[in-house]
Structure formats: structure tokens, C-alpha cells
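Left out: one protein chain. Kept in place: all the others.
Order of writing sets the chain letters: A, B and C. Residues in each chain are counted from 1.
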Amino acid sequence: MPRLIIDEREIEVPEGTKVIDAAEMLGIVIPRFCYHEALGSVGACRMCAVKFIQGPFKGVQMSCMIEAQDGMVVSTTDQEAVEFRKRVIELLMKNHPLDCPVCDEGGQCLLQDETISGGHAMRRFPGPKRTYRDQYLGPFIKHEMNRCIHCYRCSRFYQEFAGYRDLGPMQIGDRLYFGRFSDGCLESPFSGNLVDICPTGVYTDKTARFKLRRWDLQRAPGLCNQCSLGCNTVANAHYRGVMRMEARFNRDVNGYFLCDAGRFGFSYANGDPGLWRRPLFPKIAGEVAGAADALSAARKALDDIAAKNGPGAVAVVGSQRNSLETQSMMNLVCETRGWLGPVFFFDPAMRLKTLSAVHELDGEIAVSMKQIENADFILVVGADPLNEAPMSAMAIRQAARKKAPVVTIDPRPVSLPCDSQHFAVLPKDIESYLGALILKAMGKDAASLGSESENFRAYLGSQLENFNPPESLDQCARLLAASSKPVIICGTDVTMETTPAFAADCVRLLNLCEKQAGLFNLLPGAGSFGAGLLSRTEVPTFADLVEYIENGRVRGLVFAESDPFHCYPDRARLESALSKLDFFLALDYFPSETARRASVFYPASTIFETGATFLNQEGRAQFASPVHCGGEPIRPGEHPPRVYSGLVPGGDHLPAWKALASIAGMEETCPDIAPEKFVPPSIPGFEALGYPVDGQRPALAKSGFKTQWGLNTFDKSQAPLTFELLMVEWIFGTSEFSAWSDSLAPAVLPPLMSISAKDAVRLGLADKDKVSVELAGGELEIVVSVSDRTAESVLIVPRHNGLEWQKSHDFRVFVSSEKIRKI
Amino acid sequence: MSESKTVTLNMGPHHPATHGVLRVVLELDGETIVNATPVIGYLHRGIEKICESRTYQQILPLTDRLDYSAASANNLGYCVAVEKLLGIEVPKRAQYLRVIMAEFARIMGHHLWLGTHALDIGAMTVIFYAFRDREMIMAMNEEIAGYRLTPSFIRIGGVAYEATDDFIAKVRKFVAWFPKALEGYHQLLTDNKIWTTRTMNIGKISAEEAINHGLTGPSLRGSGVAYDVRKAFPYSSYGDFDFKIPIGENGDVYDRYLVRMEEFKQSIAIIAQAIENLPSGPVMTDNPLVASPSQPEVQTDISALIRRFMVNAKGTPVPSGELYSAVEGAKGELGFYLVGDGSEQPYRLKIRSSCFYLASALPRLLVGHMVADAIAIIGSLDVVLGEIDR
Amino acid sequence: MEKSDIINVSKNRGEKGNYVKPILKGLQFTMGNFFKKPVTIQYPDQKTVRSQRWRGLHKLNVDEKGELKCVACGLCAAVCPSQAITILAREDEGGTRHPEKFEVNELRCIFCGFCQDACPKSAISLTKIYEYVNYNREDFVFDISILKTTGEKWNS
Partner (left out) sequence: MLPDQLRSKLREMIAGAESPREKAIDVMYAIQELQGWMNDEAMVEAAQLLAMSPLELEELATFYDYIYRSPVGKFVIKVCDSTVCWLEGQLRLTDYISSRLGIGLGQTSADGLFTLLPVCCIGYCDRAPAMVINKRVYGNLTPEKIDRILAQLAQKADFSGSE
């Protein structure tokens, strides 16, 4: 560990630390443009010059290019270095246009800050400035190339870090241009990070264009709740609306970056009737009512049903986007009042998968995204990281950049922003491939590993009887055997019920072989981990609940941040079931069909208005602070308010969990927010933490081998010439957030059904053909995309908001070949 | 059987002789004051708290509104404090212009005191002449700063604008003319028997007591203590000027009157020296963190534009540290206790208001006097509620 | 402090017993001024001239084409100590930035002139108008249309 002296202060830093980072550890921020911790150093901008007084280097050098070494004495304030930096900034400013007043970056601009701090005050160069033509870069990013200072951060991020190949540096010298080959949308779903990473205003946020200045914003550390990763954000609000999102640094979770779905998918939370669609007023039977009236009406109706038909006639339905607070309150309400629920899952299989994924994960095998980046072998099973949890794909790329092999086993044509070996296999075969791979990697000497290994071999022996693994699997097994820190990324969307548990035990087996293997599950939503923790076994899923409604057992429903019209595969049945109910209440912030039909609708507040805790898929509890108080957005002409009001208009919205407490008559008895009272004591780790719990991973008990994989209920049989209809997620266009965030709409691609090349030949279909698939509920018309990376005998269809996939009538559907017709 | 009972008299807050919204609760035994309690806070605007959420530049107009009768002196006090914390040097020309503005502010403040104080006691004439001359200074404020009462002319790092020729001509004219006007005030009051009878040996306070009560400015000097911040801790080039500190002997209303009358004379002498020896050069520091560049620069030079942007939008980051810095305001020692935390906004700004100490001495001064004398005593202390209440 | 810096004003103070002489002296001063031209003027019939630097009502300046110079950068709103300025920007068809809304609440304003000092485009300036009346407080919230023509209402 080298020790060096910077500005007369001594510090000891880890081997390989750059001098610029060593100084930052001391709180000395050396000016920089091109250097970024995530991107590394290139020494392009010459801004981080410091004077090396003693040691192996002498004189003015770039602190980002030199690693800290013993005996170094560095001065950042030396006159020579200061003068050097002043000249550099003067040169960088040579071509910068007179743009600050019209530039959105103004006020949060690194170039502005460094110009001031560098002491460059007067332009001396009288010559003309070079100018460029700007490009159209899609709906999210505005390109203004004249402002560029040629630091290369954008192309380094875009090409090297994120792994996309359509934006980069062109020309040389003074003509250097960062852009695309021709105008068009950026292909990367991480393009929004260009806004954060650009030290000046070349790339600005188009969704927030000209709407704000940094100093006008209310900012708060927030969370992205669109997938299970729980990336950290900074939410920026203005005029009671969320205006933009920035990534917030969290070394263990998302690092410095954020995906575009998370960054631009916030407008659902804004409620200006003219611009956005968020419902802001409580409604009783479709008529606008006061908040208190709506709550008391709901309370009375539910009490009546409970009194007449017993408490079990009322059920509480949640979803994958509930916060931990809502989930805990639903649990508490159901326990106290005897109501049925809480129902977190629509699909019974998904419930099983989530529960096993959550309960099989323990503190020893769970890994964070940071650990994925440092893995030396990555095995993706039944997961499509880029579509299900985009930032995990970014983490995989970082591992791949460090030469970690990436293997994907999935029916989908999984594509990652890095080289990977793909095995297109049916969901039922994923375990066989995984098992065979692990078995081969364990090698012969693993026989001595103990009973777990024996069980595993015995189980696999039966499974692999008729299984002929391809050659390439042997190659992968050798790489896995050679690795020391492999990570298995296991999905829950298309896998069998047992796969998450199986994957967990595979990880444990690898650990028996003296590896530090890790498991990283991808769950269906931000609240999935909490739902898995708090789900009680006797509680039915929504699929069961529909039956109860039909046979009259359940007469009243509460939907807490839940929209079955989005998730339930049989719309006709759902409509008739809901019409049979005496009463149902919707607590939501989406203008969903459920909210529209509800007997009473109460507009719950969003994550931006009332803080919320989420457990991400590795069990890390994180708290999103509220950023604004909510209420009706201030329209132009209303600010500053001319009339005094103690209450923000429309600002009395409660979060779903508080509304629920009030409806259940528990606002008196309900504990004030405190996790140890909320979360049942059966889940360890919360009682020691105060509220809000943030950034910590409550200790997950060591669970050990479960070997539950023998108890497979999954029907593996599939008639010949039938296709399994696999419903999958896309990064844009399938989630509820995407459905109601108009800001994401331009990025949503039309739905495509992916089939394998062989199947396409068999069915006589070609790429871009439009087909009609006959389902139980009607015909589904969709364009075909043929890929040789898709597994055979599956039809892969996104749960696209522009597609009426709710005709499929069941969560698992098979379609025979004659039902697929080209039109 | 006779019972002795005191009468409580509420003087103010809307009383023509309390000059603002000062309220004094008087307890009277007959016509003699046995107890007096000043009540303040009717003009409280929370300036100190507002300062914590404003940039250093934005605070400046607020300081105008402390002792609004002598606004430039407050500007100067605040700017000197911030500049000390920033560690920047103000150009000499700006320092001289500041002195001119601050001394004009003192004269303006004394004009207001003289006119209203005499009016309270019954001498109606003086206020017309005092205000006639005060108007001339206001016109000069307007000429150089664009505003009459609250010029906000002195800015952090210098002054807002260059002095115009017209301004300098006006100052010269005023300097030449004012001693004559001052002679007029003396003619009207100084030897007048009614005036001396109403003021001599009224509201007497000894030097020791005055110090103990924290009195500063003319009220302290009236008791014979030669303390003036301009001499004791010279700032803004006050050391360059030749002027004298007037002191009294008796510490009564009349001596305080005489001290202020002499201060008129000294102030005008300072202005005369400053305007004649006005150095050439810039009127604003060239420190890029402080100075907002000129309009032509901003419209052609991106570096200047960025400076404009940062200075106005973000403000000037001031190093962390704390200091107390005082100037001699029209009423006494006006101190600014400033705590910087490295950001663009002060962590705390405490204003040492000289008037607050003057008002707190009222119970001591009033007791034993007649109600009618209370008017003379309050007037002689020259309190301004804008500064007390803040 | 040096002795020479101090001047004792109470030295010549004495109980002067004469009522008449000082009063005559005062009267002499008054009579001396009695026949002089008055320094006051007959406001509002007569008005004094405001200085070039006078800080009166705001005005939004226009360029040669008659379009607002303002680009809605927001500096004036940021620097305003009394938060009297509200700006919303919009993007026109050509992608340039314009003020969608520019409001100055003249009742909040303290006329410090920081806005015109801050403006990088010389788009906002303070006029010499210091007399302004309205029947409603709301009418003192000046929007673009009023600010463009500030003063026409009261000058006519």
C-alpha cells in the first residue's frame, strides 16, 4: 500500500490508485473533464495537472495518468500547476459558444465550475470559433456539438463501458466530432447517461428541455421502482411535478449509471390534466368526491360486506410494485381484520418462483451488481437481463470487459452488450443444461463433496438420461471449472417453478468446489422481494381469487397499487368477475382500467411524494426520500400562488398504505412507520434497523441446500407441433410504468413475435410477416421476427401495452401450428 | 385615606414622537416616570434568518433596510465583513467612493434626527432646512446609484457603478455649500433658551454607565468617551482622512446634540478630502468569483458569460470561518458577525445593532424624568426601529 | 486615540440666560430664507427629472425585429432577492429558447436592479417610471405583454 503526501497531507491508498483518486480521498478535488472513475483515465483534457515535487515523477504531470507510489510528494496548489490548468481551461474554452443562457446544462455544468475555479476570466483569443451541425439522436437526447470540449467521455462510456457501436468520435484534430454515422435514434438503452457524464451541454435531456434550471429544482435521493434492481436516483421536481431523473452513485447497486427506462420513465407521476394522465381526484362511482368521503365510503362498504358475509369475503390485492410499507400494511390489515390476502401474485407459478428465489437466497451466495462486475464467469439462466433489468446487463458487460466468459441459457434470443455464448433452449430444458454444465465443471474429483453432491448427481442422472449436451457446453464447463468467482444470474419470468431453487443449489455446489460463486436473481418487479418475504402460504393467488369471486365467496376487493387488467391473461373473465363483486376499491396512481371501473377510487401518492422502502432482488433495503409534497401541479400563471392556503391543493393524498389503514379502521392502532412492527419478526434483520432502512442488506439467514428440485410440478410434456406461448418483458413498452409514462412513448417499438429460424421454415413464415395467432380468447395479430437465437417450439410475445395479449386465457398457453396463420 | 398608585402610560407603537414603531410602557407617578419598558419587534422582518437562505450578493439590499435613514453605511458594514472573510482587496477608488457614500449616509441620518428631534421638542423650523439639505444628498444618491433612500450602491468587492462627472460636481457643490446650512441649524437651535432648557441636564448618563449599557456612537461620545470605529479600527481607507472625533462632557441630551452637530462638520470634511483626492482606477475588484463582468464582455466572451452566470445564479462561495466586523454607522457601532461554511450562503449572519443597545438604555435614562422629557430623551438617542427589529 | 483627534464640543457650553437674542438670531435666519425662491416644487403638476440610473418599473427590451431579446435563461429570476420574477421557457420550431412566461410581480420587487445587472442579453432593464397605480393587486403582476410596453399606460 503506497503512502504519499498530497498538499502536505499524508495518505495511504490501495495499490493501483490514481493520484487524482488519492487526492479525492483526502477531500481534495482536482479539476478534471475526461477522467471519470467508472471510465478510467485517458489524459485527454490535461485539466488534472498537478506538480510532483518528490518521488519517481517530477514536475507538472497529469494526476489521472499516474498511479500513487511510495514517496510521492504532490502539490495541487503549486503555482506552476495552477498556471498550467488555467491555460488548459483557456484553450478548452477557445471554441465554446456563447450559449450558457440557452443551455440546459447552465447551473450544473462542470465546464462552468472549472472555468471559475481555474481562474480563467478573460478570453484572449480573438479568432473565430469552429461550428458543427447537430444530429438527431432520438427522443431522449438532444445533441449540441458546438459545446464540445473533446474529452471523449461520451464515446468512452458509449462504446467501451456500455458496449454499443453507433456513437463515437469522427474526424481528427480541431474537427473532432462525436456523433452517429447518420441521424437516428441511439441504439443503447443507456443513452441517458450521456447527459450525466458529459461535462458540458453537448448531450442534454430532451424530456426536460428548457423546462428547468438546476437551482429551481427540489432534489431528493430516490429510487427507481421500475424493475427489481432498485437503482439509486436523484429525483428532481419543480412545480409539483417530477421533471427529470439523474443517476445517484451507489457503488454496490448501480454505480454511476441508470438505464433509459428508469431515467425517462417518470412522467406517470405528473398530473397536469392537460399534459399527463395521472388521476388526481378521488371518485365514488365515477363521480369526483372529497378524499375523506371516498375513504369513509370505502370503509363503510367493506365493513358492510364483512359484517354480512364474514371477513373472508373481503380480499386485498397488491402487485409487484408495492413498497415494503404497503405490503406490510396489507399483511397487518389482513391479519387484524381477517380479510383474505394479501394477494401479491397473479400467476401461481410466478408466486412459487419468486418465493423460492427469495427464500433460497442467503447472505452467503447473494451478490450485488458490483460483485457481478468482478465475476470471472457469468451464467445467465432463464433471464434476459437487458429487457428484465437493464442495469444488470451493464454489470455483465463490465465483467465481460475483464475477460469473463458469459453464457446464456434461455428460450429468448437474449442479446447482451458483450460477447456471449447463447444456448437457445426451452424453459423445461434450462435445468438440464445448467445441471449438465455444473456437473461437468465439478469434474470427477467432486465425488468426495458429500451427500448434497450425491443427491444432485442422482437427480441429474434421471434428468439427463435422454439428454445429449452440445459440444459447446463442454467448452463452457471448462471455463466454469477454471473460474473462481462465477455468478449465476437466474430469471423468474420464463423459467420453471423449481429453477430458482435449483440455481441456488448449483451455486452452493460450486461453493463446495472451493469457488466463491454467487447468485443473482432477477425478479418481476421492484416489490417482488418484499412480496416474497411477506407472502403467507395459505393465501391464494389472484388466479384463485377469480374463482372465489365467481362462486360468490369473495364479495369485496381492495386493489392496492394493482391493476389486474394489465396482468391477468383473461380479460373477459376478469370483467365478468369484477362485475359480480358488490364493491371494489382501487388505490392507485395509474389511470388504469381498474381505477376507472372501481366503485371507489382513491389516488394514492407515488414514490416521489411519500417516501417508500423497497427491497431489491438481492434483499437490500433502500429508502426513497420524497422529493415534493404532491398535489395538483402548478400550471403556468399560477406561480407564485396569490392566495394563501395551508394545504397544497390536491396535496392530501395519502400513500396507499396509509389509505389502507384508514379504510381498515386502523389509523389509530396502526403503528407509526417502524419496520420492526411492520415486518413480521419471522424475518430477521429489520428489528435492529431504524426507519428508514437505507442501503443495508438485512441479514438473510443461511438457508443451506433445499434440494427441492425433485418436487417438480411443472408439466414438461408438450405435444408435437405445438408451440409454447412465452410472454416476456421488454425494456420499453411492457411495464405499467411504460404504459402510463408518456415520456417513454417515443422509445416504444411495435410488438414483435420472435420465432426460431427452423420454426419459421416449418410454418412458412419469413421475417416481418404479419401473422394471426388464434388464442382461446380471440385472434392475436402480430409481426414475426425470425431469429436463429430463439429456441424451437416457442412463440415469444412481449406483454406489450399495444397488444391485446390478455386473450391468452391462461398464464401458460400452447398453440398448435395450424392456429398460426399468415395474413 | 390616601392611596398611592402609579399610572401606566402606553407610548407608541404609533406615536408621532417615537420615530417608528417603538413602544415604551411608562409607569408614572404623577408626571414622573418611575419605570419604563421599551417594547420592540413591531418591524421584525426576520432579516437575519432570510440571510441564511440568500447568497451573499442577495443579502446586500436587505442591509439597506436596517437603518434605512443611513442605508449606505449598512451596505459598507456588510461588504467589509464579507470581503474580510473572502480575503479580497477593494480598489482604492471604490474605497473612497464608499467613504463618500457612508459619510453622506451619516449626514442623512443626522438630518432626519435633527429635524424630528427638534420637531418633537417644539422647534418646528429646523426640519424644513434639514430636509431641504437631505434632499440634496438623496439627489446625489440617485445620480450615482439610481435610488434615493436605499441605494444599494456599495457592493461586495467595490461599488456598483463608476461615479459620474455630474455626481462629482454635485458633491463639490454640496461640500462648499453645506457649512453655511449647518451654521443655520446652529442659529436656530444651539443658543436658543427654550432648546437649552429642554435639553440640558436631561437624560444624563455617565461615561461608565454608557459603556456598561453598550452605548456606542454619538450617544456614547456625548458622555465623553472618545470611541469611534473609524478611528479605533480604521476600515475602507478612513486612515487616509483627517477628521476629529467630537465628544461631550455631561452625557445629557444637549451634549449628544452638540456631538452630532459637530459630526456634520467632520463628515463633510471627510467628503471634501475624499472627493478631492479621489484616486483613479477601477471601482470593482477583478476577483472572478466576486465581480460580475461588464455587459460588452458578457456579450462577446464566453469566459465572462460564465462568470456572470456563476456569480449571479450560484453566488460567490465564501470560505468557511467566522468573523466580527464593525463599522461606525450613523447611530453607533454597526457590527456584522458572519459565519461562512464554504457555500454561497452564510451559515449565520448576526447583526449587532447599535440602536438596540440605545433602546435598552431607555429605562435607565427615562426614570425620574417627566413624561415630556421622555420625548427629548428618545429623540436624542436617535433609534431606528428598522435596525432594532431587523 | 490621539488627543488631537478629539474635539470637545462641551467646552463653550454655558447656561446662557438670554431668551431674546437667540430668538432674534433664529428669526433673522428665517427671514433671510423667506424671500428666497422656494426649493419645493408643485408635485404632481411639476416633476423632477430622474437620473439615467433610476431604477423604476421593469421593461423587456426588443431587438431590431421587434422580438424579445430575452432567452429565458433565468438569471434574473435566480438573482432576484425578493423572488419577484417567474420565468418559464419554451422551445420554438427552430429549437431556440424563448420565454413562455415572464412575470414580474412589481409589488414584491424591491427595485435593487440586480436583474438588469445580471441579464447577459440586456433584455430586461429598469425604466424611469416611478409612479404606477392600479385598482387591483393582481394588475401589478406584469406579464410579457405589459413588460414589452411598460410605461405606455401611465405615460399617456
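What we mean here is this: a contact is a pair of C-beta atoms (placed from the backbone, for glycine too) under 8 Å apart; a residue touches a chain by one contact, two chains touch by 3 or more.
Note that the structure is predicted; figures quoted are calculated from it, not measured.
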| item | value |
| --- | --- |
| Left-out chain, listing which of the shown chains it touches | A |
| Hidden partner chain, touching residue among A:Pro169, A:Pro311, A:Pro348 or A:Gly363 | A:Pro169 |
| From A:His120, A:Arg147, A:Arg180 or A:Arg397, residue that would touch the chain that is not displayed | A:Arg180 |
| Where the missing chain touches subunit A, by residue | 165-172, 177, 180-182 |
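The definition used in the following text is that only the chains that are shown with their structure count from here on.
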| item | value |
| --- | --- |
| Distance between the centres, which are taken as Cα means, of subunit C and subunit A, whole angstrom | 55 |
| Distance from subunit C to subunit B - Cα centre to Cα centre, in angstrom | 21 |
| Length of the line joining the C-alpha centres of subunit A and subunit B, rounded to whole Å | 61 |
| Per-residue overlap in subunit C, given as positions that touch at least 2 other chains | 73-75, 78, 120-121 |
| Per-residue overlap in subunit B, given as positions that touch at least 2 other chains | 299, 305, 309, 313 |
| Complex contacts: residues of subunit B adjacent to subunit A | 286, 288-289, 293, 297, 299-307, 309-310, 313-314 |
| For the subunit C and subunit A complex, residues of the former touching the latter | 71-75, 78, 83, 86, 88-91, 96-97, 100-101, 105, 120-121, 138, 141 |
| Residues on subunit B engaged by subunit C in the complex (per definition of touch) | 54-55, 57-62, 125, 129, 132, 135, 142-147, 150, 152, 160-161, 184, 187-189, 191-194, 196, 200, 226-228, 231-232, 243-250, 254-255, 258-259, 261-262, 292, 295, 298-299, 305, 308-309, 312-313 |
